[in-house]
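Just one protein chain is left out here, and the rest sit where they should.
Showing chain A:
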Amino acid sequence: MRGRAHQYLGFGLVGLLLLVILTGFVWLPYDPLAIDLDNVLAPPSWAHWLGTDQFGRDVAARAMLGARISAFIALQTVALTVLAGLIVGLASGFLRGWTDRILMTFSDALLAFPGILLALSLIAVLGQSRHSIVIALSIAYLPSVVRVVRAAALSIREREYVEASRAAGDGPLYTVWRYVLPNALPPVLIIATSLFGWVVLSESALSFLGVGVPAPAPTWGNMLSSARPYMASASWLSIAPGLCIVATLLGINMLGDALRDRLDPRNAA
């Protein structure tokens, strides 16, 4: 029963996030970039639900646009990481031998760097833009996906249905495409959901550190960052984006758990 409540909460929170993002396309309470110097640091009110920041910009509107930007960056990063991870992981796990050794050495080397530091230095090289955030985070998170895919591929390649495919005369590419890939997908799907959560968090952290999405475009991270000096006097500035991050992570992780339960063959009817 407890598990059920978890699942519903997860679906609910992620649904809410989607709703906020979709609403943001057709309606925002204010222009999130419009500066209104008469209304600086206004506390939450009927006019400004979540208050305004130091330039008088509406916090609710900025949080809604921020959700869109954060989610898009996370989606792009997850897609890129999973795609690259599948290719590298399948090659490594299915071919074994030298390919495996070389790829895993690279992957282990990447893994040895703290993710956020690696992303920081990559952005320093690539220049500060949305694309470089996506590329930097994808590279930083690649090893974790590669490991999962490789482990799955290693165990699947020993299954007799893979041998049966060889015995039937199928080439290795076809065998991987038809037999290894589909059976390696469930664990990848699970890691993809938690990856989404990590990327939202990392992107916020990068923005907080000032190397994320360039101003004036809002993200939850750079909203938090610019709210720091006003933590005591205008706490609403940090509470709103902070809560958004927490709710999103919570929802995504619960969704991931539900997905894991669903995909676990032991729970299949």
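Remarks
Convention: a contact is a pair of C-beta atoms (placed from the backbone, for glycine too) under 8 Å apart; a residue touches a chain by one contact, two chains touch by 3 or more; residues count from 1.
Note that contacts and distances are computed from a predicted model.
As stated in its UniProt record, the chain not included in the shown complex is "Peptide/nickel transport system ATP-binding protein", which appears among "YciI family protein", "Peptide/nickel transport system ATP-binding protein", "NADH-quinone oxidoreductase subunit H" or "Urease accessory protein UreG". Which of A:P43, A:P114 or A:P182 touches the hidden chain is settled by the complete complex: it is A:P182.
Set against the missing chain, the residues A:S165, A:S194, A:S207 or A:S226 yield one that touches it, A:S165.
Where chain A meets the omitted chain, the residues involved are 159-161, 163-170, 178-179, 182-183, 265, 268.
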